[in-house]
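Complex shown without one protein chain; remaining protein chains in place.
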Amino acid sequence: MSLDPAVYGDLLLSLLPELVLTGWALVLLLFVAWRHRTARDLRIAGWLTLVALLSTAIAVWWLWWNRATLGPGLVAMVAADDFRWVADWVFLGAAALTVLISFAYLEREQLLIPEYYVLVIFATLGMMVMAAGADLMVIFLGLELMSVAVYVLAGLDRRRARSAEAALKYFLLGAFASGFLLYGIALAYGATGTTNLGLIGGQVGIMGKPSVMLLAGLALLIVGFAFKIAAVPFHMWAPDVYDGSPTPVTAFMATGVKAAAFAALFRVLNQAFAPVAAWHDILWWLAVVTMIGGNLFALGQRSLKRMLAYSSVAHAGYLLVAVTAGGAAGTSAFLVYVIAYTLMSLGAFAVLSAKGRAGESDVLIDDLAGLASQRPWLAFALAVCMLSLLGFPGTAGFIGKWYILIAATSAGQNTLAAILVLTSAVSAGYYLPVIMAMYMKPPAVEAAHRDVYLDRWGRIAVAVVVVGLLLFGVWPNRLFDLAKSAGNSVHATTATAATPP
Amino acid sequence: MTGTAVDLIWLAPALALLGFVLNGTLALTRPNAKTLVSVIGAGVLLAAFAVSIAIFSAFAGLHAEEPFVFRYWSWIPVGTLQIDVAFQVDQLSLVMLLVVTGVGSLIHLFSIGYMKEDPGYARYFAYLNLFVFFMLVLVLGASFPVMFVGWEGVGLCSYLLIGFWFTEEQNANAGRKAFIMNRIGDFGFMVAMFMIFWSTGSLDFGTVFTHAPNALAAGGRTITVITLFLFLGCTGKSAQIPLYTWLPDAMAGPTPVSALIHAATMVTAGVYLVARCNLLFAMAPVSSAVVAGVGALTALFAATIALKQWDIKKVLAYSTISQLGYMFLGVGTGAISAGMFHLITHAFFKALLFLGSGSVIYALHRAYHHTHSHEDAQDMRNMGGLARYMPWTTALMWIATLAIAGVPPLSGFFSKDEILTAANARGHADPIWLVFWGLAVIAALLTAFYMTRLMLYTFHGPNRTGEKEQAHLHEAPWIMTGPLLVLGVLSAAGGLINIPELYHGNAWLHHWLEPITQASAPLLPAVPLSSSTEWLLVGIAVAVAVVGIVGAWRLLKPEALVPARSAPEERGFARVLRNKWYVDEIYDALIVRPLVWLSREVLWKQVDQRIIDGAAVNGAARGARALGWANRWLQSGQVGVYVAVFVVGVLLILWRATS
Amino acid sequence: MYARWVLTALLAWPLLAGLIVLLLPARLAKYVALAASLVEFVISVPLWWTFVPSGGMQFLVDRAWIPAWGIHFTVGVDGISLFLVLLTTFLIPLSILGSWTYITKREAGFYALLLVLTTGMIGVFVALDLFLFYVMWEVMLIPMYFIIGVWGGDNRLYAAIKFFIYTFLGSLLMLVAIIVLYLHAGRATGAYSFGYAHLLSNAKDLGPAAWWLFGAFFLAFAIKVPIFPLHTWLPDAHVEAPTAGSVILAGILLKMGTYGFLRFALPFFPAVALNQNVQLVIVVLSLIGIIYGGLVAMVQPDFKKLVAYSSVAHLGFAMLGIWALTLQSVQGALLIMINHGISTGALFFLVGMLYERRHSRLIEAYGGIARVVPLFAAILTIVSLSSIALPGTNGFVGEFLVLLGSFRTYPIATTLATSGVIIAAAYLLTALQRVIYNPLKNPENEHLTDLTPRELAVLIPLLVGILWLGIYPKPFLQRMEPAARSLIEQVRPSAASTAGQP
Amino acid sequence: MLLSPALAISAVLFTLGVAGVLFRRNVIVIFMCVELMLNAVNLTFVALAQTLGMGGQVFVFFVMAVAAAEAAVGLAIILAVYRHKQSVSLQNMNLLRDG
Partner (left out) sequence: MIVTFFWIFGVIAMGSALLCITRKNPVASALWLVVTLFALAAMFVLLDAQFIAVLQVLVYAGAIMVLFLFVIMLLNLGRPGPTDIRGPLGLLTATVLAGALLLLLRPISESALPSSIQLPPGSVQALQQAQGIVGSVANPLFGAYLIPFEIASVLLLAAIVGAVVLAKRKL
């Protein structure tokens, strides 16, 4: 189904998922304005959110099923391609899992704030806009929408200074970073006379040697995204903010926000700046320092939450490898890995949220000692997540890493691949201790884990994660088909460079 | 397949193995069924001996020039390397077969009495049978590897039997020492095998000896190296310089074991090997010289040590080493039959000497046992005048002594004289042998001397055992003296099997072995000695023996001896001899200690633990973790720092992009 | 030909059984596990008869798994892997039986892991798709990691993570190398597949890349073997692991390294592997392994450590044999791999049985116990002798073949290596003496109980193996020979014609 | 003709904004400096719009919207923090840190 951007009907149709979600946001807002007293209201809001996310996902599916494309003109503000649909599913999935683990958490922490769900929806909406945006203006606005919502979510737990501080740090640095992003956009606009990715690409194509303005713009754009994906050296907010935020929000930040920023980065680099060689070099370095930094810094952590924060930095590094590899293979690898990463990272945070109290900032890795004997299933779930994060065969994490390696090596980036695997080996130094603590150390006190609790929804979330990780780890075929078509959709031109069939 | 009793060759080792299995089972299940054990243990040996005689006679009837090879199953077939489990029956192996089973049977019988009291009775006979089995595999094996099986097998049994009374640490040590030193020899044997295979393409005796002359240049480097490695093996097994030091310690084992393994059979395996490979050695003159030289030197060297030993078994041990030296001198000289001859006679009289000393020790032990005294039952200073109490033993041991001293017409005289003559004869071809001959003659003198010393101190003069003990000293039971008698006869008359032409004998053994030696004969310098020279040599030999005996009789004063506990420490040269030229100490200081120190202090503690594990492995891990920790002062929570780092990142990226 | 599904069954059954065992109550676990492992063994045994020595790869199964990358589930055995598979299925029941009383906590988990481990190990040996191979290679890591970490000794955590990271680090570079090979072959032929045959036939003209590809494979396998100086994980892992763990570590896991060399490193990169300097390095390292391993073993106060270091020495022989590339040496290496599995396995069992009685692995804790436990002493003696390669035992055949074969290629090195037999005697007999001989000083040892029927049931099969392989190894050698020959032809065409000829 | 001076000025202003963020500890002032950065970018847009068409001006419009939104949320966050710490100085924002 080909939609004509000139026709409003088609335009709206191409925005169907966003519209659906916005509509739900308004409904939810009204509901919240009406009922916002009790825990039950909160739960209802949560269920409504789940419905909203689900219906949006269905809308996305409908468009995907009908092969909706926005053409022929490139002047559209949004793109309609498989990449967008898959990315949308990732965001919606992340949001849904976040909601699932939020039920118990919010009640336990007495955060009876139904607006929480509204903000989650807004943030998701922002992400979807970023993935959809075919125009720097749209991407920027989407990013701001997402950020504003997440700033607030980070500071949601107003009773705790840590939460407020996290919000502040995230906000300040975020605003600072978006300043750079904006400047980058301005320069790109100046160099090409447009903010539309397609047109920029065209301009750059005929421009020949890229002008200084363009390059500077590109650099600042990368900076803007690098901040959101927490790439070294723009990562320093991440540990603190992740640490201070309510754990479900942390999970959402680590997965959704990162994925959205990556999605946008992919579109920008591959559709607008494909001909510019400079960014490969920049991203190469960014990837290397991020992988090394993230993994080394994580080694030094004793707090489980901070360790996960740094590990998310490290994984941003792996994803950057996929970006650097570029091409359709790189994009597909990115999508596969980001799906795996979303699952495993959310699973880890879910278990953490079950273990901890008062924001879990105090849960040390050693506090998990003996979890396996008292909460075998939780321990198993966390172990699977850790192994998947480690990239161990049989889990989705391994498949993702394998895909990234293939993409990198087929792009001739053998060094990058080698660094990736070596740093992964380092990561064993901090993932294994978690398993070790759970299975090989006796609990500190008899009832160490009595109050570890996940409610029904949380269990569902964790189960989904574990099953997903193992399933994709052994049988990733459907995932690949999806990722491949998505990858090619972004790369009408550069597809099948040197990629395996 | 000959269709004669020869085909039963497998039976001999099989019987021994059967004995081992049965006795072994008994040892683990019913260790006290001593009668059954002794019946099995000695029975299988006697049966084996009977079989051997049958085979021997059958074989003799066949007048075969070529050996019979019986292939049982293919053992290690890989590519062109085809090793079968096969036995070879020929003149040489049959001689050994008879010696082993014959002497073996006698010693088994003797053991029945000697070990009666021992709790490990069944285990003892199991080991003994196992030893016989391996010894037979050794002598019957039709290829180097099969022989090697027996070769290491007997080493194992000697290890087990030396350490038989393992609760004494030094016994266990002695066993270990024996095994490890043998392993040094076996190392040589193995390397030799590799070279033989890659140069002749096979390891079967037959093929090797037929291919060797074409495949290898006589006197060439390869053959020399091969034979030297082989001889290294011999020095280990047959206790020659430099690997002899294990044998004296091996006396820690029960005395019959010393008789069987460390006198009659196993230690002669080296001689057998050289005889078996006489062709190869003949092709390598240098090696032959080394063999003969080492033999002669060992003969003298060991004899000197024997002069000053007090432990009766130690004396005999060194004398064994010295006699083995003679044999190597013989085979090294190329006088295979002479060497084998001496091997046989030595088996007789040395077994007799050991068993005799065994019954002496047995007597003293019993005596001390009665009086609950803890004196050393093997120290000659605690003996003396035993002739009164154990006449039979005394008489028999005198026969053996005269035999070993080389007094005509006893067996030892013929065999030793033949070796000396051969050496002297070879000396006319290449003079170095004259030196060997000289050494051997001096050794002969010393032999006569120390053996007389032994007899003198043990059986004559006043008794030093102790007043109370004397009451309990008396002859051993017949089961023990019986075998002694038989051996006495053999020691006396053993010479008959090879009376040289010189005395118009038929030199039976010499001719019998000709099919084995004929190949090498043409390679050796043939120096026919005039009968006058031969008579001269005989004269010298006899004179030497007589001088030795008489000298000892005159010089030594048994009356002057004091019992071991109050004996003074020797001084001067005597002390050096007493301490065996300090060879053990030297080995310990030069090889053992440095090696252990190196392994423990350097390789393990430093290289392995500190450098590799500590510095490299854990160091890397610690380093990475340290870097992680180092990040904490950046990640200080101060947004200012974060912003600064952020801007630095911006600058770097801008710079890379725009330049 | 035996059923096509046999290998698949061998892989699937333990996994399934493991999951079942995991859910069983602790007291049932070991019985079910034992039964399952015996079934596994029974399934595997017919391979012995139905295997056609000259048949090359057989029992092949090839199913598409991840078509997108040309990944298949491809398994098969040849003369090289056959015995490693059988060895695995043979040792597992024994290990389970051997842990009967040793493992007292979380039995279900332990036995489940053992079974899962079986799948991993067999998978490594039969995988003919490099993706599958890599997956199996890693998969067997986790169960062993848990076995050491949960049921191990006092220092188990350190040993476990050391073992894991060491192996993981090595294998990850191999992963990259595999992918590079895959892309190379794909670009060359246009057919993208991880199939062993496909990659093998297109591993040519890699150019200089071959060097670091070989390096990556080498690192992965060298760590597993282990080759000096990458061996330090081994003593810790062996010592800390529970008996069954040590047995399987020594018996099977180490063989994966040597197997990897035979199956991948050599055939893929013959040019590099046979490069003069590479040969020199590897031969020297094997020599160091043999002599250094022996010397260090000689001074170990801990019996298990001693055995661990002796493994370094044994595997050194295997490496030497593999690189010498003569028919004799290669088959000898294969035999050593089997023998070491049996003998060292038996040694670890015996040490474990001693440990169960006295809770000490220190040699000086014992002495003179032959009087108290004659049966134990007898078996320990036999096993030690097989470990020091006494003729008539399995050990001799392997070492003899390796040395004899290697002598052709590396005379000097082999002569030096042969001195290893002296050192072996030195360290094992010393230990033997200090454990079962000498005066019985420690009164605690007065009342040691001799081997129980169960323990005998564990040891007897191993003893049978020791004697069988020592006296009549022909059936094994026959089944190996064609595979070894073709390997040599593949790697060194010139070597094949002369292999064995003087 | 005004383009390059405009670009130069906006670059300077942007740098001043960054410098301000680096100079100050007071959160509010830092936020103001961020606003300054945004305005500098706005200048670039407007200057470009003169030669490249209205797109630039429209963009400035959106930037203002974003700035407003950020201001609302940001100041709310600052208030929230102030409730806990009675301070808006970054020095006191060190609850969250490594170790």
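Residue numbering begins at 1 within each chain, and the chains themselves are lettered A, B, C and D in the order written.
Assume a residue touches a chain if its C-beta (ideal position, glycine included) is under 8 Å from a C-beta of that chain, and two chains touch if they have at least 3 such contacts.
Fair warning: this is a prediction, and the values are worked out from it, not measured in the lab.
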Chains shown that the absent chain touches, full complex: A, B, D
Touch with the omitted chain, as defined above, among A:W64, A:Y151 or A:Y341: A:Y151
Hidden partner interface residues of subunit A, rising order: 11, 15, 22, 25, 29, 75, 77-78, 110-113, 115-116, 118-119, 122, 125-126, 129, 135, 137-138, 141-142, 144-145, 148-149, 151-152, 155-156, 158-159, 167, 187, 190-194, 203, 206-207, 211-213, 216
Residues of subunit B in contact with the chain not shown: 640, 644, 647-648, 650-651, 654-655, 658
Interface with the undisplayed chain - residues on subunit D: 1-9, 11-20, 22-26, 28-29, 31-33, 35-36, 39, 42-43, 46-55, 57-58, 60-62, 64-73, 75-80, 82, 88-89
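In the analysis below, only the chains that are shown with their structure count from here on.
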Pair joined by more contacting C-beta pairs (A-D or A-B): A-D
Chain centre separation in whole Å, for subunit B relative to subunit A (CA means): 79
Chain centre separation in whole Å, for subunit D relative to subunit B (CA means): 97
Touching two or more other chains - residue numbers and ranges from subunit C: 165
Shared interface positions of subunit B, touching two or more other chains: 621, 631-632, 635, 637, 639, 643
Subunit B partner contacts - residues on subunit C that touch it in the complex: 162, 165-166, 229, 232-233, 292, 295-296, 298-300, 327-328, 331-332, 368, 370-371, 374-375, 378, 385, 390-392, 397, 400-401, 403-405, 407-408, 414-415, 418-419, 421-422, 425-426, 429-430, 433, 436-440, 471-474, 477-478, 481, 485, 499-502
Contact set on subunit A toward subunit C in their complex: 373, 387, 392-394, 398, 402, 405-406, 409-410, 414, 417-418, 421-422, 424-425, 428-429, 432-433, 436, 439-441, 476-477, 480-481, 484, 498, 500-501
Residue ranges of subunit B touching subunit A (in the complex, touch as defined): 621, 624-625, 627-632, 634-635, 637, 639, 641-643, 645-646, 648-650, 652-654, 656-658
